[in-house]
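Below: one structure in structure tokens.
And then chain A:
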Amino acid sequence: MTMPGAFEPSPVANYLPTTAIIEEAENFTARDRYFRLSLERPLGHRPGQFVMVSVFGLGEAPISISNPPGDAPTLEMVIRNAGSLTQVLHSYGPGDAIGLRGPYGHGFDLHDFLGRDVLFICGGLGLAPLRSLIRAVIDRRGEFGRVMVISGCRTPAEEIYRPDLTAWAERGDVDIVRLVDNAANMPWKGRVGLVTEPIAGLKLDPAETVVAMCGPPVMYKFVLLELAGAGINGDRVFVDLERRMRCGVGKCGHCQINDIYCCQDGPVFRFSEIAHLKEAFL
Partner candidate 1 sequence: MMSDNQRSYTIEVNHVTRVEGHGSIRINTREGVVEDVKLCIVEANRFFEAFVRGMGPEEIPWIVSRICGICCVGHQLASTKAVEAAIGVVPGAQTIELRKLLNLSQFLQSHVLHVYFLAVPDFFGAPSVLPLAKTHTEVVKRALALKKLANDFTAVVGGRTLHPMANTVGGWRKVPDKDALAAIRKRLLDALPEYEATVDLVSTLEIPPYERDTEYVSLTHPDEYALYDGEVRGSDMDGTASVDSYLSICNEFTVAHSTTKWSKWHRDSYMVGALARVNNNFAQLHPKAQETAQKLGLRVPCVNPYMNNVAQVVEIVHCAYESIALIEKVLDTGLRDEDFTVTPKAGQGAGATEVPRGLLFHDYTFGDDGRCVAANAVIPTSQNINNIERDMKHFVPLMLPTMSQKDLTLHMEMLLRAYDPCISCSVHMLDVEFVGGEEHPGEPC
Partner candidate 2 sequence: MKDTEKPKPKIAFFDFAGCEGCQLALLNCEDVVLDLLELVDIVEFREALSEKAHRYDISFIEGSINREEDAQRLRDIRARSKYVVALGACACMGNVQARSNFVAPAENFAVVYGEEARNRVQTDREYWPLWAHTRVRSVDEVVPVDYQLRGCPMIPEEFLSLVKSLLAGSIPFFPPKPVCVECKMNCNECVFDQGRTCMGQVTYAGCNAVCINNGYVCDGCRGLLPGANLDAHRQLLRESGLTDAQIESRYRLFCSQAETKHTGQ
């Protein structure tokens, strides 16, 4: 690689990926593969940010950063086999090299959560970006009130980051609700149902709770209704909006909703700031 320092996007390095080597790869589910990459230097990211992953010849895809911020020159992510590029990435393993640029976007700001009760609502692959924040919160567990994680997916076979979920549950100071839409004929100790269902049972303190959520587009409308029912104000709900993205830096126009670009102004938004955008929650 001849272009140094691409992790601090400079005008020249714009769009130019650097190389990272896969250290560990594991299939979490039939279509989700976990990767840990070693980098030349720490990413310097915030939870909720993303990187553009490249395979030369096939293009790029935005992928969320799963690991918490820190000094380690590491990047963790989970990639779903969803198309032309991600299918090829699923054949990649330790030692293989991929291209990276970023981190991009506005992630979560830890200050919005400090001292509060924190509720994470993750649908399916939505746990991938939220894990970065959950880990950051747990690392400084003492500085937060209650910490609650609702993690749902379609079937038991589709759950990602299972060891993490188990470890968090074992701590005792984090409330974990794991649930699936359908557990038919599969071993499953968690609950069956939609991520909206456990919310009422958590007996949230509307004045103290801050929510971070990420999941498939259909999830948002229903969760937001449920949260509104629980009296939680839109300015304390943070959502992660994923749209088609080609450039990652607010130029290509694909992720535009009204006057915002999800990549540059998001992907994490305070709900109250975008509640009026009718296209945000289709």
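With respect to how the candidates were assembled, all candidates are chains of the complex that A comes from, given by their letters.
In the analysis below, a residue touches a chain if its C-beta (ideal position, glycine included) is under 8 Å from a C-beta of that chain, and two chains touch if they have at least 3 such contacts; residues count from 1.
All values derive from a computational prediction rather than experimental measurement.
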From 1 or 2, the one in contact with chain A within this complex: 2
Interfacial residue positions of chain A with respect to candidate 2 in the complex: 55-58, 83-85, 87-88, 91-92, 96
